[in-house]
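For reference, the structure is listed below as C-alpha cells.
Of the protein chains in this complex, all but one are displayed in their positions.
Right after this comes chain A.
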Amino acid sequence: MKLLLNGTPREIDARTLTDVLLAEGLGTAKVATAVNGSFVPAGLRATTELRDGDAVEIVAPMQGG
C-alpha cells in the first residue's frame, strides 16, 4: 500500500495502522498516531483500516521548550 509516512512516500505491506507500527518496529514504542490529520488513539489503531494515499503520522517524545 502506498502511504505518506511522516511526510515520506512509502510502500508498506499493511492493512491497519497497527500493521504500519509493527512494520516500522514501533509496536511497543511510546508513540502517538494520526491519520490524515486526525488523532487515532492507541485503542483504535488495530481497527483503523488504511487506504492508498493516506497520510500517517507517528510521533514520539522529543525535546521541547
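Simple rule for what comes next: a contact is a pair of C-beta atoms (placed from the backbone, for glycine too) under 8 Å apart; a residue touches a chain by one contact, two chains touch by 3 or more; residues count from 1.
We adopt the following convention: contacts and distances are computed from a predicted model.
Hidden chain, UniProt protein name from the list "Thiazole synthase", "Polar amino acid transport system ATP-binding protein", "3-isopropylmalate dehydratase small subunit" or "Alpha/beta hydrolase family protein": "Thiazole synthase". For chain A, the residues touching the absent chain in the complete assembly are 5-8, 24-26, 29-34, 37-39, 41-42, 57-65.
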